[in-house]
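One structure, as structure tokens, below. Some questions next.
One protein chain is absent from this view; the other protein chains keep their places.
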Amino acid sequence: MIEIIAYILLGIGAACALIGAMGIVRLPDVYNRIHAQTVVVVGGVIVMLLGASVLEGLSSYTLKALIIALFLFLTNPVGSHAIARAAHKSGVKLWRRSVADKLKEEKP
Amino acid sequence: MRMAKESLFVAFVCLWLAWIGLTGSLNLQELAVGAIVAAFVAVVSYEFLFQGGMREKFEPERWGYALAYVPAYIWAELKAHASVIYLILHPRMPIKPGIVRVPTELRSDFGITGLANAITMTPGTLSVDVSEEGSSLYVHWIDVKAVEPEQTSRQIAWPFERFLRRIFR
Partner (left out) sequence: MILLGVLVIIFGACLFCALRAALGPTAPDRVVAIDALVSLMIGALVLLGVYYRAPIYLDVALVYAFLAFLGTLAIAKYLEGRGIET
């Protein structure tokens, strides 16, 4: 029973990782690709780490895997935000069919 | 002085727990070395880790809202993942990206940081910048449904802000 839950979590994680990586290739500009990267990290890697720790049962291994998951969970938004802000400040343009850019209008 | 002692003690306990989690053993020698290192790091850094009193950080009401925040957050994550995966897998990719302004009522630094992190962690929305006075975020949205500040605030920020304004007062 426990193993089935673990394998379901691993399967969801692998599917999210593959779809997110396809998104990183398909989507048109940096900001959209960061959404796909969030799918890879949160839906893919963190769910896979949870699955691995369910599979392993209660041990020091599980504790360390959960610490890695928590670390990724806390640092990934900081890194994404820093990259997006740096891209916007250094003048990377939005996709040509974007509908609005309030940041450029209101804070030039 | 009393406040400083309390926050020093809390910082020491947190750092020691982190040490035990990372070494993963309850050996007496490891525990002793961990206590020494945690005490040293706590003395150096407790001023930056905790500001203000310790009493108000342990009010049960705030911890209750923090517990209620977890399932709401997971539900928001699931919905956002489903919509972004649909957008990626759709052959014609019907995305409508754009940067919108999201006003917020939160004022404390921790509250705004938590809101920006939660917005970035849900795929589909990405906080790009914070305005100087800290009253609004600029959010890149992969599927813009509205540009007006009231609408964006209700659709993007409200699911998190509802809890965060009670947790970080």
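In order of appearance the chains are A and B, and numbering begins at 1 in each one.
What we mean here is this: a residue touches a chain if its C-beta (ideal position, glycine included) is under 8 Å from a C-beta of that chain, and two chains touch if they have at least 3 such contacts.
Because the structure is a prediction, the values reported are computed rather than measured.
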Chains in view touching the one left out: A
Residues from chain A at the interface with the omitted partner, ascending: 7, 10-11, 13-15, 17-18, 20-22, 24-25, 30, 33-34, 36-37, 40-41, 44-45, 48-49, 52, 55-56, 60-61, 64-65, 67-68, 71-72, 75-76, 78-79, 82-87, 89-92
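Here is the rule we go by: only the chains that are shown with their structure count from here on.
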Whole-Å gap between the CA centroids of chain A and chain B: 16
Complex interface listing, chain A residues touching chain B: 16, 19-20, 22-23, 26-29, 31-32, 34-36, 38-39, 42-43, 60-61, 63-64, 67, 73, 76-78, 80-81, 84-85, 88, 94-95, 98-104, 106-107
Touching residues (chain side chain B, partner chain A) in the complex: 18, 21-22, 24-25, 77, 81, 84-85, 88-89, 93, 95-101, 116-118, 120-124, 126-129, 131, 138, 140, 142, 144, 147
